[in-house]
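The next block holds one structure in the form of structure tokens; read it before the comments.
The complex is shown incomplete by one protein chain, all other protein chains being positioned as in the whole.
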Amino acid sequence: MTRVASFNIEYTEFLDQHGKPTQALPAFAQDLNILVELYRKMVLTRVFDAKAVALQRTGKMGTYPSSLGQEAISVGIGHAMRKEDVFCPYYRECGTQFQRGVSMSEVLAYWGGDERANCFKENREDFPFCVPIGTQSLHAAGIATAFKIRRQPRVAVAVCGDGATSQGDFYEAVNLAGVWQLPLVFVINNNQWAISVPRSAQTHCETLAQKALAGGFTGEQVDGNDVIAVRYMMEQALERARAGGGPTLIEAITYRLHDHTTADDANRYRDKEALKKAWDLEPIARLRHYLLQQNAWSEAQEKQWQTECSVQVEQAVQDYVTLPPPLPTDMFDYLYAKLPHDLIEQREQAIAEAKLGGGPHHG
Amino acid sequence: MTRVASFNIEYTEFLDQHGKPTQALPAFAQDLNILVELYRKMVLTRVFDAKAVALQRTGKMGTYPSSLGQEAISVGIGHAMRKEDVFCPYYRECGTQFQRGVSMSEVLAYWGGDERANCFKENREDFPFCVPIGTQSLHAAGIATAFKIRRQPRVAVAVCGDGATSQGDFYEAVNLAGVWQLPLVFVINNNQWAISVPRSAQTHCETLAQKALAGGFTGEQVDGNDVIAVRYMMEQALERARAGGGPTLIEAITYRLHDHTTADDANRYRDKEALKKAWDLEPIARLRHYLLQQNAWSEAQEKQWQTECSVQVEQAVQDYVTLPPPLPTDMFDYLYAKLPHDLIEQREQAIAEAKLGGGPHHG
Amino acid sequence: MAEITLIEAVTQALAYEMQADKDVVILGEDIGVNGGVFRATVGLLEKFGADRVLDTPLAESMIAGIAIGMAAQGLKPVAEIQFMGFTYPALDQIINHASRLRNRTRGRLTCPMVVRTPYGAGIHAPEHHSESTEAIYAHIPGLRVVIPSSPARAYGLLLAAIRDPDPVIFLEPSRLYRLVKQEVPDNGEALPLDQCFILREGSDITLVSWGAMLHETLQAAKTLAVQGVSAEVIDVATIKPLDIETILASVMKTGRCVIIHEAAKTGGVGAEIAAQISEKALLNLHAPVLRVTGYDTVVPYLKLEHYYLPNENRILNAVQQTLEFA
Partner (left out) sequence: MAEITLIEAVTQALAYEMQADKDVVILGEDIGVNGGVFRATVGLLEKFGADRVLDTPLAESMIAGIAIGMAAQGLKPVAEIQFMGFTYPALDQIINHASRLRNRTRGRLTCPMVVRTPYGAGIHAPEHHSESTEAIYAHIPGLRVVIPSSPARAYGLLLAAIRDPDPVIFLEPSRLYRLVKQEVPDNGEALPLDQCFILREGSDITLVSWGAMLHETLQAAKTLAVQGVSAEVIDVATIKPLDIETILASVMKTGRCVIIHEAAKTGGVGAEIAAQISEKALLNLHAPVLRVTGYDTVVPYLKLEHYYLPNENRILNAVQQTLEFA
């Protein structure tokens, strides 16, 4: 027997759960202002998230997938990406979107069941949330292909969950990214659950990072509760990709602290102990501890920022609830560039129906 | 950074291209009778293959995919499997099928465009050839799941090509086999081409064996031109699986010495030099050299066996060409267990049409 | 006997048949510990164990593909796909293999599997959770496609689907899951897989529908009765193979027909039914067969969902048009 190939998977963390550095912080994190910025963004994301859940609970919005506990991932990604890069999320990354020009009221409107929300006013190229699990990986690969063909120094970023790594589309994207050396960064939000299916029942892999080996490129594990680690590894990966160095896959290890969505009840399948332990690891407290230790943040600032976040979020809620309803004709008017003749009659019918007050709500 | 996982891929070969052992042969290969048996089966496969190509060329059969140069893989697999195991081929494994009760005339009839060929008379559980690339991997995973549920000491074997490793279905099967620890052996016939697409344009992986790492289990490389190595590694994998040790993926490295199929012309894309070099590595000559050296085979035996093979193959051709044509009603009569009422009229129509002499040949 | 919902009837049928036939195995995402996102498989893991209630990784092509392998080995896998919009990754395995295995091997290997999936709009769910693309499946030779519209029919048809020796696509209207309750004796009695059900007899017009739209269709029939119009209501139930005889017999009698379905109009199953009626009962028709359907658009997100779905009013309009024809 001859050894023909060897691979290692590395794990990176800078701040432990108590906010103590476990190694020298990377250059960007020497600037405490940046860390404060990351902190603020995580808090904002969490405040927004709690409000969104509340809106669903009070019947003002549809099903909502909380990103509670996973803010370091979305915020770290958004902070590392450049404006000209393109983002392909699944549905737990409003923390990234807020940094990329997507407004809070757009995110609320999306979960409120309004396609207009996806017509981001301030972001023209990012993909909207993607419900069919894993499929967005291929869109990102296509976008990265376009960048490569056009010799643009831009990078596509695709995020998916641990469950999504079981999908063929995820793997097909990984394989293509490798063989075409695409400017593409894959991020896996490994929150340990795919609805009720635990990470251990999803794959036998020691790490999800090693899924990259099936594409012939590097997979990295990071502490997904450490925004410094996420931000650092993202930047490394983005700049390597931008320079023509090909794709990277980053597995960010975290925990889903909420139910899967507001339609789920995790008590059916989730161990209370595990949840309690996971709360000890969550990303916001640890960075706050560090910032407080460094005197870069204070309780007063905390209070003030919480208030500011609430104000911002309340404003977004106002914008959302006061948005005039979409038109029934919208379902025809954006289907094709130009309405095909076979739809004219149906569109007329929809207008006539709507004048009669629309259909009654069903079910 | 902490190292959290490490992986190695090993390559196994026993006989080099000149038929010289590169290491001590495994136990089974100490028995020269077994090696002669393997040799005979490879030669038979090649003789059959040449005849099948000829039948296509003379208009007596449809498109045919030759397995020229890849006989060690199909023969090694077939020899290692037990009768009660289940085989899921793609389409280059008649060398396996002949050992599992599928007759040569059945294989010819299949490529002659006759579904009856798949109703193997002497094998009730193996899957027939599978045209949609990669899909059979999942059937094998399902069969292995049935074995596991029923606690049967049986193993499913799925073979696919190097090109097939790019398909989502292949990966989904690999991932499931890992997480459910299925009694399943994956074999990749890495013949360096997927029609015109070379292995290097299919994936960036150093080895195809490492695709198994995405499923969290062992991937092995073997010299696919060394039937001893294939046979050995297959047995290892089969017995591990049978004992509850889970799946293995074996990448068998070989070369497609013929066109992709009779519908292809490899001269359009294949380098002549590479082909010449590949001929130096092919599996039959090297085993013959070894057997001749060991006085286990002679030129006289060679001649006689070639003749015997021709006789067997000719008989199969006779059986094939004299098979009465299938009935037009067959397309109705096996679609469901019982003909649904909505097909009765169509079936009658088909009978009436057939009486009129059937349709003229189209196109 | 307690009254149960449609989804409880599904659970009851699964439990009955798993008890009766040890080869029945269920598989899918979140169906075990969690009991299914709609709770269709609640309690089955506890009752039948992890060997027969398989929580799978997240991959639909895989679910369909392994069901084929399991079925070929003589198991009777009942796979749940979480929503119809997530069945599409499984289409290749279903079209190219499940529907063809018996034919391809001339009966040597068979594929007695069921794919269950919630379908249809109206539950205010996110995108891709409101599909009704049954026409895709109904076009595939080798499949059966079955859609229950009441607890009792869900029970009887699912039993039949599991027992059927060929692949069955079993579409469960999610809008009906908890809408009505009904006594459903757990007697293991299957319903026929190739027959329409006449839900209401009538003489003036035939209303043909299936799935959740029967709710509005029956309402319309009631309204029509008040107006003195006697509508016959047919639940197609099995859309492949189609029991056109029952439909034809009714239309021969009434001379008028409106077909109601939630799916997009163009190429919907309504087209096939209308085409067959017009072919085989042309001279009996007093008016063209009309179709009341979803629009040829993507099912909108929840804010516009109710504009998409056909409602009683649209049905009544079509009926009136039909009655007033020439």
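Here the chain labels run A, B and C in written order, and each chain numbers its own residues starting at 1.
In this text, contacts are C-beta pairs under 8 Å (C-beta built on N, C-alpha and C of every residue); 3 or more make two chains touch, one makes a residue touch a chain.
Keep in mind that this is a model prediction, so the values were computed, not measured.
Participant: If the hidden chain were put back, which of C:G35, C:G270 or C:P310 would touch it?
Facilitator: Candidates C:G35, C:G270 or C:P310; residue touching the omitted chain: C:G270.
Participant: Tell me which residue among A:T22, A:N118 or A:Q181 touches the hidden chain in the full complex.
Facilitator: Within the whole complex, the residue contacting the unshown chain is A:N118.
Participant: Which listed residue (C:A2, C:V226 or C:A326) would be found touching the missing chain in the intact complex?
Facilitator: Missing-chain contact among the listed residues: C:A326.
Participant: Per the definition of touch given earlier, which of B:E71, B:D114, B:E251 or B:E282 contacts the omitted chain?
Facilitator: Spelled out, the listed residue whose C-beta touches the missing chain is B:D114.
Participant: Return the single residue from C:R200, C:K222 or C:K280 that touches the missing chain.
Facilitator: In the full complex, the listed residue that touches the missing chain is C:K280.
Participant: Can you list, in ascending order, the chain B residues touching the missing chain?
Facilitator: 62-63, 111-115, 131-134, 163-164, 166-169, 194-197, 201-203, 263-264, 268-269, 325-326, 328, 330-332, 335, 342-343, 346, 349-350, 353-354, 356, 358-363
Participant: Could you pull out which residues of chain A are in touch with the chain that's been left out?
Facilitator: Residues 86, 88, 115-116, 118-120, 124-125, 127-128, 132, 135, 137-147, 149, 156, 168-169, 172-173, 175-176, 179, 330-331, 334-337, 340-343 of chain A touch the chain that is not shown.
Participant: Tell me where the left-out chain touches chain C, residue by residue.
Facilitator: Within chain C, the residues touching the omitted chain are 61, 85, 88-89, 91-92, 95-96, 99-100, 103-104, 127-128, 133, 135-136, 138-142, 240, 242, 263-264, 266-272, 274-275, 277-280, 282-283, 285, 287-291, 295-298, 326.
Convention: only the chains that are shown with their structure count from here on.
Participant: Which chain has its C-alpha centroid farthest away from the centroid of chain C?
Facilitator: Centroid comparison gives B as the farthest chain from chain C.
Participant: By residue number and range, which residues of chain A touch two or more other chains?
Facilitator: 166-169, 201-203
Participant: Which chain C residues sit where two or more other chains touch them?
Facilitator: Those would be 57, 59, 61-62, 89.
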